[in-house]
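Excluded from the complex is one protein chain; the other protein chains are retained at their positions.
Coming up: subunit A.
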Amino acid sequence: MKSAGFTTRWLPILLLVPQLSIIAIFFYWPAIYAMQSSFYLQDPFGFGSTFVGLENYSSLLSSSEYMKVTRFTVVFTALVTFFSLALALLLAVKADNVLRGAKTYRTLLMWVYAVAPPVAGFIGVMMFNQSWGPLTELARSIGWDFKLGVNFNDTASAMILVSVWKQVPVNFIFFLSGLQSIPKSVREAALIDNRSSFGRFWDVTFPLLAPTGFFLLIINITYSLFDTFGVIDTMVKGEPGNNPMTLVYKVYVDGFRGNDLGGSSAQSVILMVLVLALTIFQFRLVERRIHYT
(Lines give C-alpha, C1' and ligand atoms only; values in the text may rest on other atoms or scores of the structure.)
Protein backbone atom coordinates (compact mmCIF):
# COMPACT_ATOMS: atom_id res chain seq x y z
CA MET A 1 0.00 0.00 0.00
CA LYS A 2 1.32 3.33 -0.99
CA SER A 3 0.76 6.15 1.48
CA ALA A 4 -0.32 9.49 0.14
CA GLY A 5 2.39 12.13 0.31
CA PHE A 6 4.00 15.13 -1.28
CA THR A 7 6.09 14.59 -4.37
CA THR A 8 8.57 17.32 -3.51
CA ARG A 9 10.20 18.16 -0.22
CA TRP A 10 9.68 21.89 -0.62
CA LEU A 11 5.93 22.06 -0.87
CA PRO A 12 5.20 20.91 2.72
CA ILE A 13 7.85 23.28 4.05
CA LEU A 14 6.38 26.12 2.05
CA LEU A 15 2.93 25.35 3.43
CA LEU A 16 4.27 25.32 6.97
CA VAL A 17 6.13 28.61 6.65
CA PRO A 18 3.22 31.00 7.42
CA GLN A 19 2.29 29.16 10.61
CA LEU A 20 5.88 28.78 11.74
CA SER A 21 6.72 32.38 11.10
CA ILE A 22 3.71 33.51 13.10
CA ILE A 23 4.86 31.36 16.01
CA ALA A 24 8.42 32.62 15.68
CA ILE A 25 7.49 36.30 15.45
CA PHE A 26 4.75 36.39 18.05
CA PHE A 27 5.99 33.76 20.48
CA TYR A 28 9.67 32.79 20.27
CA TRP A 29 11.07 36.22 19.54
CA PRO A 30 9.28 38.03 22.43
CA ALA A 31 10.02 35.08 24.73
CA ILE A 32 13.73 35.25 23.99
CA TYR A 33 13.66 39.03 24.33
CA ALA A 34 11.92 38.72 27.71
CA MET A 35 14.55 36.25 28.89
CA GLN A 36 17.31 38.59 27.80
CA SER A 37 15.85 41.68 29.50
CA SER A 38 15.19 39.73 32.69
CA PHE A 39 18.96 39.82 33.28
CA TYR A 40 19.14 43.60 33.02
CA LEU A 41 17.83 46.65 34.79
CA GLN A 42 17.21 49.18 32.08
CA ASP A 43 15.97 52.69 31.69
CA PRO A 44 12.61 52.40 29.93
CA PHE A 45 13.65 54.85 27.22
CA GLY A 46 16.57 52.57 26.37
CA PHE A 47 19.47 54.85 27.30
CA GLY A 48 21.06 53.19 30.32
CA SER A 49 21.12 49.58 31.43
CA THR A 50 23.06 47.44 33.89
CA PHE A 51 23.58 43.71 33.68
CA VAL A 52 22.39 42.35 37.02
CA GLY A 53 22.51 38.60 36.42
CA LEU A 54 19.86 36.82 38.45
CA GLU A 55 19.11 39.78 40.73
CA ASN A 56 15.66 40.35 39.22
CA TYR A 57 14.77 36.75 40.04
CA SER A 58 16.28 36.70 43.51
CA SER A 59 14.55 39.94 44.52
CA LEU A 60 11.22 38.48 43.36
CA LEU A 61 11.70 35.22 45.21
CA SER A 62 12.71 37.02 48.40
CA SER A 63 9.77 39.44 48.17
CA SER A 64 7.01 38.56 50.60
CA GLU A 65 4.60 40.55 48.45
CA TYR A 66 5.35 38.46 45.36
CA MET A 67 4.72 35.34 47.43
CA LYS A 68 1.39 36.77 48.58
CA VAL A 69 0.39 37.41 44.97
CA THR A 70 1.46 33.86 44.07
CA ARG A 71 -0.64 32.39 46.86
CA PHE A 72 -3.63 34.44 45.83
CA THR A 73 -3.19 33.34 42.20
CA VAL A 74 -3.20 29.66 43.23
CA VAL A 75 -6.34 30.06 45.35
CA PHE A 76 -8.05 32.19 42.73
CA THR A 77 -7.25 29.74 39.92
CA ALA A 78 -8.39 26.75 41.97
CA LEU A 79 -11.68 28.37 42.99
CA VAL A 80 -12.53 29.82 39.58
CA THR A 81 -11.71 26.55 37.82
CA PHE A 82 -13.61 24.43 40.32
CA PHE A 83 -16.75 26.54 40.42
CA SER A 84 -16.83 27.15 36.65
CA LEU A 85 -16.60 23.43 35.95
CA ALA A 86 -18.91 22.29 38.73
CA LEU A 87 -21.67 24.77 37.98
CA ALA A 88 -21.45 24.15 34.24
CA LEU A 89 -21.62 20.39 34.75
CA LEU A 90 -24.64 20.72 37.02
CA LEU A 91 -26.42 22.97 34.54
CA ALA A 92 -25.49 20.72 31.61
CA VAL A 93 -26.78 17.57 33.31
CA LYS A 94 -30.02 19.31 34.20
CA ALA A 95 -30.39 20.80 30.71
CA ASP A 96 -29.65 17.43 29.14
CA ASN A 97 -32.66 15.96 30.95
CA VAL A 98 -34.98 18.58 29.57
CA LEU A 99 -36.33 17.70 26.16
CA ARG A 100 -38.81 20.45 25.54
CA GLY A 101 -37.43 23.96 25.19
CA ALA A 102 -33.86 22.63 25.36
CA LYS A 103 -32.68 24.96 22.63
CA THR A 104 -34.03 28.02 24.39
CA TYR A 105 -32.30 27.10 27.63
CA ARG A 106 -29.10 26.41 25.77
CA THR A 107 -29.16 29.79 24.08
CA LEU A 108 -29.98 31.59 27.31
CA LEU A 109 -27.16 29.87 29.17
CA MET A 110 -24.65 30.51 26.40
CA TRP A 111 -25.46 34.16 26.17
CA VAL A 112 -22.89 35.35 28.69
CA TYR A 113 -20.14 33.81 26.57
CA ALA A 114 -20.36 36.81 24.26
CA VAL A 115 -19.49 39.25 27.07
CA ALA A 116 -15.86 40.44 26.93
CA PRO A 117 -13.90 40.14 30.21
CA PRO A 118 -13.55 43.93 30.77
CA VAL A 119 -17.30 44.33 30.21
CA ALA A 120 -17.96 41.51 32.66
CA GLY A 121 -15.66 43.29 35.13
CA PHE A 122 -17.48 46.55 34.59
CA ILE A 123 -20.84 44.89 35.20
CA GLY A 124 -19.31 43.53 38.41
CA VAL A 125 -18.21 47.02 39.45
CA MET A 126 -21.76 48.27 38.93
CA MET A 127 -23.40 45.36 40.73
CA PHE A 128 -21.05 45.82 43.68
CA ASN A 129 -21.09 49.64 43.70
CA GLN A 130 -20.42 50.82 47.25
CA SER A 131 -23.45 53.04 47.59
CA TRP A 132 -26.15 51.55 45.33
CA GLY A 133 -24.97 48.20 43.94
CA PRO A 134 -27.80 45.61 44.08
CA LEU A 135 -25.42 42.82 45.09
CA THR A 136 -23.89 45.05 47.78
CA GLU A 137 -27.39 45.58 49.15
CA LEU A 138 -28.11 41.86 48.97
CA ALA A 139 -24.94 41.17 50.95
CA ARG A 140 -25.91 43.85 53.49
CA SER A 141 -29.34 42.31 53.91
CA ILE A 142 -27.68 39.13 55.16
CA GLY A 143 -25.39 41.15 57.42
CA TRP A 144 -22.29 41.15 55.22
CA ASP A 145 -20.93 44.69 55.00
CA PHE A 146 -19.58 44.21 51.48
CA LYS A 147 -16.99 46.77 50.36
CA LEU A 148 -15.56 46.39 46.89
CA GLY A 149 -12.12 47.96 46.57
CA VAL A 150 -11.75 48.44 50.32
CA ASN A 151 -11.80 44.98 51.87
CA PHE A 152 -9.38 42.46 50.33
CA ASN A 153 -11.62 39.41 50.77
CA ASP A 154 -14.73 41.18 49.49
CA THR A 155 -12.91 42.31 46.36
CA ALA A 156 -11.49 38.82 45.86
CA SER A 157 -14.98 37.28 46.19
CA ALA A 158 -16.38 39.70 43.63
CA MET A 159 -13.55 38.91 41.20
CA ILE A 160 -14.10 35.17 41.59
CA LEU A 161 -17.85 35.52 41.16
CA VAL A 162 -17.56 37.57 37.97
CA SER A 163 -14.85 35.31 36.51
CA VAL A 164 -16.95 32.19 37.18
CA TRP A 165 -20.08 33.79 35.76
CA LYS A 166 -18.16 34.65 32.61
CA GLN A 167 -16.72 31.14 32.16
CA VAL A 168 -19.69 28.89 32.97
CA PRO A 169 -21.29 29.17 29.48
CA VAL A 170 -18.20 27.90 27.63
CA ASN A 171 -17.97 24.88 29.91
CA PHE A 172 -21.70 24.37 29.63
CA ILE A 173 -21.60 24.10 25.84
CA PHE A 174 -18.82 21.53 25.94
CA PHE A 175 -20.38 19.48 28.73
CA LEU A 176 -23.77 19.48 27.06
CA SER A 177 -22.43 18.27 23.73
CA GLY A 178 -20.31 15.71 25.60
CA LEU A 179 -23.41 14.45 27.35
CA GLN A 180 -25.40 14.30 24.17
CA SER A 181 -22.72 12.25 22.41
CA ILE A 182 -23.01 9.45 24.97
CA PRO A 183 -24.72 6.63 23.06
CA LYS A 184 -28.30 5.91 24.02
CA SER A 185 -27.58 2.19 24.23
CA VAL A 186 -24.99 2.75 26.96
CA ARG A 187 -27.40 4.82 28.97
CA GLU A 188 -30.16 2.25 28.62
CA ALA A 189 -27.84 -0.54 29.68
CA ALA A 190 -26.83 1.50 32.71
CA LEU A 191 -30.47 2.09 33.53
CA ILE A 192 -30.98 -1.64 33.89
CA ASP A 193 -27.90 -2.06 36.08
CA ASN A 194 -28.44 0.87 38.41
CA ARG A 195 -31.66 2.54 39.35
CA SER A 196 -30.08 5.46 41.18
CA SER A 197 -29.55 8.35 38.80
CA PHE A 198 -26.81 9.67 41.10
CA GLY A 199 -24.96 6.35 40.95
CA ARG A 200 -25.41 6.13 37.18
CA PHE A 201 -23.90 9.56 36.78
CA TRP A 202 -20.71 8.71 38.69
CA ASP A 203 -20.31 5.19 37.25
CA VAL A 204 -21.17 5.76 33.64
CA THR A 205 -21.68 9.36 32.60
CA PHE A 206 -18.78 10.94 34.43
CA PRO A 207 -16.06 8.59 33.08
CA LEU A 208 -17.44 9.02 29.58
CA LEU A 209 -17.28 12.77 30.03
CA ALA A 210 -13.68 12.60 31.25
CA PRO A 211 -12.02 13.54 27.95
CA THR A 212 -14.23 16.62 27.71
CA GLY A 213 -13.60 17.35 31.38
CA PHE A 214 -9.85 17.10 31.00
CA PHE A 215 -9.85 19.38 28.02
CA LEU A 216 -11.99 21.87 29.92
CA LEU A 217 -9.73 21.66 32.97
CA ILE A 218 -6.79 22.89 30.91
CA ILE A 219 -8.88 25.56 29.24
CA ASN A 220 -10.19 26.76 32.60
CA ILE A 221 -6.83 26.88 34.33
CA THR A 222 -5.49 28.91 31.43
CA TYR A 223 -8.53 31.15 31.60
CA SER A 224 -8.18 31.76 35.35
CA LEU A 225 -4.47 32.46 35.08
CA PHE A 226 -4.48 34.67 32.00
CA ASP A 227 -7.85 35.68 30.59
CA THR A 228 -9.20 37.06 33.85
CA PHE A 229 -6.86 40.02 33.34
CA GLY A 230 -9.68 42.16 31.95
CA VAL A 231 -11.97 41.34 34.87
CA ILE A 232 -9.28 42.18 37.43
CA ASP A 233 -8.21 45.36 35.68
CA THR A 234 -11.71 46.79 35.59
CA MET A 235 -12.58 45.67 39.11
CA VAL A 236 -9.53 47.34 40.70
CA LYS A 237 -10.31 50.42 38.57
CA GLY A 238 -6.70 50.77 37.48
CA GLU A 239 -5.47 51.28 41.06
CA PRO A 240 -3.87 48.14 42.48
CA GLY A 241 -3.91 49.55 46.04
CA ASN A 242 -4.50 46.83 48.61
CA ASN A 243 -6.67 44.88 46.17
CA PRO A 244 -5.95 41.28 45.26
CA MET A 245 -4.17 40.63 41.97
CA THR A 246 -2.90 37.65 40.02
CA LEU A 247 0.64 37.04 38.75
CA VAL A 248 -0.30 38.08 35.23
CA TYR A 249 -1.77 41.34 36.45
CA LYS A 250 1.38 42.01 38.45
CA VAL A 251 3.49 41.62 35.30
CA TYR A 252 1.37 44.39 33.80
CA VAL A 253 1.43 46.57 36.92
CA ASP A 254 5.21 46.46 37.25
CA GLY A 255 6.03 46.54 33.55
CA PHE A 256 3.44 48.78 31.94
CA ARG A 257 2.46 50.92 34.90
CA GLY A 258 5.75 51.05 36.78
CA ASN A 259 8.08 50.84 33.75
CA ASP A 260 10.28 48.27 35.47
CA LEU A 261 11.15 46.25 32.37
CA GLY A 262 13.72 43.95 33.99
CA GLY A 263 11.59 42.95 36.96
CA SER A 264 8.51 42.50 34.84
CA SER A 265 10.42 40.36 32.29
CA ALA A 266 11.68 38.13 35.09
CA GLN A 267 8.09 37.69 36.23
CA SER A 268 6.94 36.69 32.76
CA VAL A 269 9.78 34.19 32.43
CA ILE A 270 8.69 32.66 35.76
CA LEU A 271 5.15 32.44 34.37
CA MET A 272 6.40 30.76 31.20
CA VAL A 273 8.21 28.13 33.25
CA LEU A 274 5.12 27.65 35.40
CA VAL A 275 2.88 27.10 32.39
CA LEU A 276 5.39 24.70 30.85
CA ALA A 277 5.55 22.68 34.06
CA LEU A 278 1.78 22.65 34.36
CA THR A 279 1.35 21.44 30.79
CA ILE A 280 3.89 18.64 31.19
CA PHE A 281 2.29 17.60 34.46
CA GLN A 282 -1.17 17.54 32.95
CA PHE A 283 -0.26 15.55 29.89
CA ARG A 284 2.11 13.12 31.56
CA LEU A 285 0.19 12.30 34.70
CA VAL A 286 -3.43 13.12 34.20
CA GLU A 287 -3.95 12.09 30.63
CA ARG A 288 -2.82 8.53 31.29
CA ARG A 289 -5.88 7.98 33.40
CA ILE A 290 -8.27 9.28 30.78
CA HIS A 291 -9.68 6.91 28.21
CA TYR A 292 -10.72 8.32 24.91
CA THR A 293 -13.37 6.44 23.04
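Definition applied: a residue touches a chain if its C-beta (ideal position, glycine included) is under 8 Å from a C-beta of that chain, and two chains touch if they have at least 3 such contacts; residues count from 1.
In this section, contacts and distances are computed from a predicted model.
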| item | value |
| --- | --- |
| Complex member absent from the view - protein name from UniProt, among "RNA polymerase ECF family sigma subunit", "sn-glycerol-3-phosphate-binding periplasmic protein UgpB", "Succinate dehydrogenase cytochrome b556 subunit" or "VWFA domain-containing protein" | "sn-glycerol-3-phosphate-binding periplasmic protein UgpB" |
| Which residue of A:121, A:178, A:213 or A:263 touches the chain not shown here | A:263 |
| Listed residues A:10, A:45 or A:198, member touching the removed chain | A:45 |
| Contact set of subunit A toward the excluded chain (per top definition) | 41-50, 52, 59, 65, 130-131, 147-152, 237-243, 253-254, 256-260, 262-263 |
